[in-house]
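A protein chain is absent from this complex, but the other protein chains hold their places.
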Amino acid sequence: MGVVEAKEIAAIVDRHGREASKLLPILQETQRRYGYLPEEAMQQIADALSLPVAKVFGVATFYSLFAVAPKGQHIIRVCENAPCHLRGAEEVFAALREELGIQPGETTADGLFTLEQTSCLGVCGVAPVMMVDEVVYGNLTPTRVREIIANYRRAAVGE
Amino acid sequence: METVKLIIDGREVAAPKGATVLEAARLVGIDIPTLCYHPELDVRANCRVCLVEVEGSRTLQASCALPVSEGMKVHTNTPMAREARKMAVELLLANHPQDCLNCVRNQNCELQRLAERMGIRENRFTLKDRAKYVKDTSTPSIVRDPAKCVLCRRCVAVCEKVQGVGVLFPINRGIETMVVPACGKDLAEVACTLCGQCIHVCPVGAIYERDDTGRVWEALADPGKHVVVQTAPAIRVSIGEEMGLPPGSVSTGQLVAALRRLGFDRVFDTDFTADLTIMEEGNELLTRLGKGGPLPLITSCSPGWIKFIEHYYPDLLPHLSTCKSPQQMFGSLVKTYYAEKTGIDPKDIFSVSIMPCTAKKFEAQREEMRASGYQDVDVALTTRELARMIREAGINFKDLEAEKYDDPFGITTGAGLIFGATGGVAEAALRTVYELVTGKELPKIDFHEVRGLEGIKEATVDLNGTKVKVAVAHGLGNARKVLDRVKAGTAAYQFIEIMACPGGCIGGGGQPIPTDLERRMARIKAIYEADAGMPLRKSHENPAVKTLYQEYLGAPLGEKSHHLLHTHYVARGKYPKKG
Partner (left out) sequence: MAFYRSHVLVCGGTPCLLGGCRGVKDALVAEIERQGLTDEIKVVETGCLGPCDRGPVLVVYPEGITYVRVKVEDVPAIVAEHLLKGRVVERLVYRDEAGERLVSYAQSTYYGPQKRVVLRNCGVIDPESIEEYIARDGYAALAKALTAMTPAAVVEEIKASGLRGRGGAAFPTGLKWSFTAKAQADQKYIVCNADEGEPGTFKDRLILEGDPHSVLEGMIIAGYAVGATRGFIYIRGEYRQSIARMAKAIARAREMGLLGRNILGTGFSFEVEIREGAGAYICGDETALIESIEGNRGEPRVKPPFPGVHGLWGRPTVVNNVETLANVAPIIDHGAAWFRSMGTENSPGTKVFTMTGDINNEGLIEVEMGIPLRQIIYEIGGGIPGGRGFKMAQTGGTSGGCLPTSFLDLPMDYDTLAQHGAALGSGALLVMDDTHCIVDIIKCFQKFFAHESCGRCTPCREGTVRLYEMIGEISEGRGTREHLRVLEELGRVMTVAPLCGLGQTAAVPLLSCLKHFREEIETHVLEGRCPTGVCKMGKAPVVA
């Protein structure tokens, strides 16, 4: 693979401290760096914290914000909980699936988007909502999500 | 002992402070059902099968995790408690393959027993399709069948906490939760020692030994094959449990008889090569003490232990004795010395071993174990597999007349026999080394310091003024502690015995299920009783071993020994490549 620089992981670990309790912050920073948690990175983190790599993997897969495999360039998380549901989240979700041509958990063929379901994002005042990477979008309608997707696609072409 | 008084089902119970409600209830004969609970593991309150009502608490409490308190009022047999416990089992069953009849744990399954005990007669939920869970048959030792896993997490605890290995861990969450080897790989791709302790704690058929009985049946049925079998020291004190005898029964003679009835051409005793190991390893120790060499010298009989050090402490490999395990010494002698002596072409010999161990299956197929030019041991069977063969053949084990092992590997000593218990190799070595060095007879042959179930034991022997400090560790978690001391330079040992399994081979991963503290103690007691009754109790006094050296090997650590009885190791690292 070779995507992971041992030095880089060591630097991340040292920034937080070599304690088991720093596992989550370390994983968070590692994911920010690589977009997901490469196996090599988890092994190096496990060694640095004196933990079995099985545990690091078990912790990483418990939390929905961690990814142990590469994902799309943008991760779309759609809330389906009751406040969003009552405001039409189902139609919004259907529009997204149709627009992207993928089911939840999948990544588009161009590698641009991964679609996921999420639990409440705590912005129910503007339900229905979704989060694209770290940006939240509210008051969604099928038309609006198509626009949002189009914007990301345009930005990707522009790059 | 400080006690606490509580009321369970209207009866006053005085329980030790710190006891759980489950334990307190058992004191007065109330057997609350359990599933995830295991007395030797720190696993609690996962399965919810042991729920009870406690006055003052709105919710039910897991009795396995609830400490007793003064005046506590517990009800174990209320409609609410029974309904909840039964529901927990019903939910597990509905998400479990319905193939009890085909299961390796049929009639020895904790979930099956609970279903029977609770009278579950129908399935009210849609059965879950568990086809997406793929069996892991990647190792020669252990099969994992995650479709059957009930997520009790005992295997996780034994692997991480008892064995200090930690290759099994839960992943994902909710209904997607699974217990898998590190990073979702196959067992063969992770640093698993194949010790098989997970098998002992698994309440169902989610982890078990690879069954090799088919290959043995085939060989037995092949008239062109000369099929020989060796039985490890620990088998004779455990096979009886599979055959309906009480724990601690010594059934050496029945074991030999049963093997003959199964059709083995020769029935040999691994105790013989245990004696041989002492000759080689004892001399290796004396050489390292005298001429120099990495000390402490660490034993190499336990293949789970060997795989452990290869994965986790490769830098300490020079400390290992180069002696093959008794199984593998046997294997190479059968297809060389024995073949020559009997004039049988080694290619026609099919060599079987009966081992208390799952890692032995791995050891038998290691590349280094082909001293004869063939795979020295063709098949290693566990105690459980042998028991299955005996049952299948309809042999009434209990009523068999005792029979004797065959020559030339039938004469053994008590020293070889005690290899089966933790401390046994060290004790056997001390019995021999002392007499070889001092030329005097041991004043006291029993080394009680190295016996028993304490995790790490120590003894010191004076060899003509040279004090030899010995350590004994069993269970890989204890091995880790000793190795860390060796690494840190804080352990002044010259000789260390390490066995992968708690209790040594009598507690091996291939032994009858259950293997628990009580049974480990009974088997150890049986081993030492049998040792005490042996006419010969020191390896160097074994006449057959002497003959072997005279006729064939020459001297311990000689060239032939080097070729046939010694081996080398592989630094595998924590993240082994596939294969």
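Here the chain labels run A and B in written order, and each chain numbers its own residues starting at 1.
The working rule: a residue touches a chain if its C-beta (ideal position, glycine included) is under 8 Å from a C-beta of that chain, and two chains touch if they have at least 3 such contacts.
Here the structure is a predicted model, which is why all the values come from computation and not from measurement.
**Student:** Which one touches the absent chain: A:Val59, A:Ile76 or A:Leu96?
**Tutor:** Reading the full complex, the residue touching the unseen chain is A:Val59.
**Student:** Determine which one of B:Cys47, B:Met118, B:Val204 or B:Leu381 touches the chain that has been left out.
**Tutor:** Checking the options B:Cys47, B:Met118, B:Val204 or B:Leu381, the one contacting the hidden chain is B:Cys47.
**Student:** Residues of chain B in contact with the chain that isn't shown?
**Tutor:** These residues of chain B touch the chain that is not shown: 44-49, 51, 58-60, 62, 65-67, 80, 83-84, 87-88, 91-92, 94-95, 124-129, 151, 170, 172-177.
**Student:** Going by the touch rule given at the top, which residues of chain A touch the chain that is not shown?
**Tutor:** Missing-chain contacts on chain A: residues 19-25, 27-28, 49, 58-59, 62-66, 80-83, 85-87, 117-127, 129, 131, 134, 136-139.
As a working rule, only the chains that are shown with their structure count from here on.
**Student:** So the centre of each chain is just the mean of its C-alpha atoms; given that, what is the distance between chain A and chain B in Å?
**Tutor:** So the centre of chain A lies 44 Å away from the centre of chain B.
**Student:** Taking the touch rule as given, give the residues of chain A at its contact with chain B in the complex, in rising order.
**Tutor:** Those in contact with chain B are residues 39, 42-43, 47, 52-55, 57-58, 61-62, 68.
**Student:** Can you check the complex and tell me which residues of chain B touch chain A?
**Tutor:** Per the touch definition, chain B meets chain A at residues 160, 165-173, 181-184, 190, 574-575.
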